[in-house]
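Since the structure comes first, as structure tokens, the remarks are kept for the end.
With one protein chain removed, the remaining protein chains of the complex are shown where they sit.
For chain A:
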Amino acid sequence: MSSDADREAKADHIRHLLETEGEAVETNTLGFNQGRYDSVAGLEDYDALKRTARAIKEDAIERLPELLEELRETVEANGGTVYLADDAADANRYIRDLAIEDEADRVVKSKSMTTEELEVNEALEGDGVDVVETDLGEWVLQVADEAPSHIVAPAIHKSEDEIARLFNAEFDPEEPLETAEELTMFAREQLGELIREADIGMTGANFVTADSGSIMLVTSEGNARKVAVVPDTHVAVAGVEKIVPSVEDLAPFIELIGRSGTGQDITSYISLLTPPVDSPVVDFDEPDVAFADRDDDREFHLVLIDNGRLEMREDDQLRETLYCIRCSACANTCGNFQSVGGHAFGGETYSGGIATGWEAGVHGYESAAEFNDLCTGCSRCVEACPVEIDIPWINTVVRDRLNRAGDDGQFEFLYDELVPDAEPGGLDLQKRLFGNYETLAKLGSATAPVSNWVAGLGPVRTLMERTVGVDSRRSLPAFQRETLQDWYDRRGPRRPASDADREVVLYPDTYTNYIDVERGKAAVRVLEALDVHVRLPDVPGSGRAPLSQGMIETADRKASRVYATLAEHLDAGRDVVVIEPSDLAMFRNEYEKLMPERSFERLRDGSYEILEYVYGLLENGADASELRSGNGGPDVAYHSHCQQRTLGLDVYTRAVFEDLEYDVLESEVECCGMAGSFGYKEQYFELSMDVGDRLAEQFTTPEASDRQIVASGTSCEDQLDDLLGRDAVHPVELLDPRSRQH
């Protein structure tokens, strides 16, 4: 269970990183992310390519034992050796033995996260071997004695100035180094000397092909090329998941990996090596012997790493992690990662969204627990992932497993009454509080306004911060005494079913029903204006709140109850309309994991986001003039919701605004930073505000500052309220014929 002290320590760590590394990380990741969008736009059929890549990985992991055998045979037939290492210690022992046998004084390496996972450098150095990282970013870190902050560009947290200071202090060059050009040429020269005298070259492998025994390396600098051909011994280290059946399978990955990662269509070099390679050794002890006259006997060792992977393969939930090609898109696209980088959003070795799966699998759950909370489930990484991994789901599963491994909670007796979840007693209190938000909202609303006054009191906020870590700098949402359902029961439908075009069940999500009742009323009025009969039955919370805290069983129960309530309406041909995108994302996406396939499909196909539905009505002849248009309405600054965008639904809001002639300026950020309860948590408040700042910047420019702020998600609305001090509304409130928004 996280204590107040733990939370403060975490907040301090994050604050420190925001100050020291935040800027460089932000510049670089935003550049990579934009590069990805630009680069994949040039593909004829990006989605088909992703599907092909995914299918190849699925098949390869399924057939892994068989491919391992085939690979062993081909590599041995080529004249190399294959060693399958059970774990890091086993791999390191093998590699150390090779170095001893070779009487190696120096090993030169190209970048490999898998060797970081093994900590092979430390193992070799313990034997007195000089280990040199030749990737310039890795070398900077080796000189600085720091850990990578990114799986592809390990030193992105360092600026040009910092690297110059580091090199000038460490190497004391005749002329102080300043520019990136000077730094690069200096490094090239130094490393060139070190590579010349190396005894062993060690590389990773992005892919290994079973049919030919080839390895594929994706690089831009050319150091991996040198490392592989200059010394006479090549050791390649690769996780077993890197094996694909054949050379031809590489094509989609070559097209996707650079685009997805650093946003390049292709990196400078794709090495396709079938070691031992035909290229001669570059032996500077015999500088005048022509290459053509050499007769080399090259050595090649392929060290394949299990280290938990074969167990991950047997784990239905973690297996998907093995499809990961480590492109880094999930890190670059992530709002939190863009602010803090891998030194906060990472475990022992891996960083970014998928690192939770990797760390849980190779280092254990403790390492994953360090940073797993930083995935807010915004889902922006899902469409960025070239192998279509449901990264947020892996984070949720690991969170759930961590919850279940917790100690027995001391406040259990107090909270078990209040929080009717299905989770173990040891669950972290903060998670429990946010996971049971629906119950709290019900209670808060029943006792409003007193509950709001009490919750707003200084001492109460201090207590909340100390016990459950609700940051006192956040304004708490105010519960409404009259819920949306109360209001509708009192008012009744204005468009009777008998003369309506369609019938809709408006889903009363927790936030709309108890807190932002106004947007619910606006939705009712907009639907009625378009000749729709609205029903507002009592439907339970979708389970989004508990799921985001990793409380899968509680979410599962909610899903069953939601479906039980809605099934009858679906049968009666009614459409389910949802205001809150994160709840609709449950219906359309996560429920697939929580209910039988047919139930899931029925609900998915019968539910709509409110603006998606309005768009459909207008397309089918509903009278747009019944809605308030942009003529007379305000100009708009619009931020769509992260999950809404992942579902591809933001286009409808845009289209409706356009139809109704609104002047709209749209945000370009991935996420507002609030992400449900994340921004309320004491330890993440500052990070959340930092992520939000990128959005605030766009909405405070002269062009945007007079516009009505509009956002589709509740947490985005809250975040924008806090960031800008301007009221944010939902799009449907603009369209409301009785709108008071000007």
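FYI, a residue touches a chain if its C-beta (ideal position, glycine included) is under 8 Å from a C-beta of that chain, and two chains touch if they have at least 3 such contacts; residues count from 1.
Heads up, the rule we're going with is that contacts and distances are computed from a predicted model.
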**Request:** Mind telling me which option in "Sensory-regulatory protein RpfC", "Rieske-type [2Fe-2S] iron-sulfur protein", "Amidohydrolase-related domain-containing protein" or "LUD domain-containing protein" is what UniProt lists for the chain we can't see?
**Result:** "LUD domain-containing protein"
**Item:** Hidden-chain contact residue, picked from the options A:T209, A:T376, A:T510 or A:N589
**Value:** A:T209
**Item:** Of A:E119, A:E146, A:D283 or A:E666, the one touching the omitted chain in the full complex
**Value:** A:D283
**Request:** Have a look at A:T134, A:S260, A:S607 or A:S688 and name the one touching the chain we're not showing.
**Result:** A:T134
**Asked** Which one touches the absent chain: A:T81, A:N168 or A:S246?
**Response** A:S246
**Complete:** Full-complex touch with the removed chain, picking from A:A144, A:I254 or A:A704, is A:I254
**Complete:** Note that chain A touches the chain not displayed via residues 42-44, 49, 78, 134-137, 140, 153, 155, 158-161, 163, 180-181, 183-185, 187-188, 191-192, 209, 211-212, 214, 220-223, 225-226, 229, 246-248, 250-252, 254-255, 262, 265-275, 277-280, 282-284, 286-294
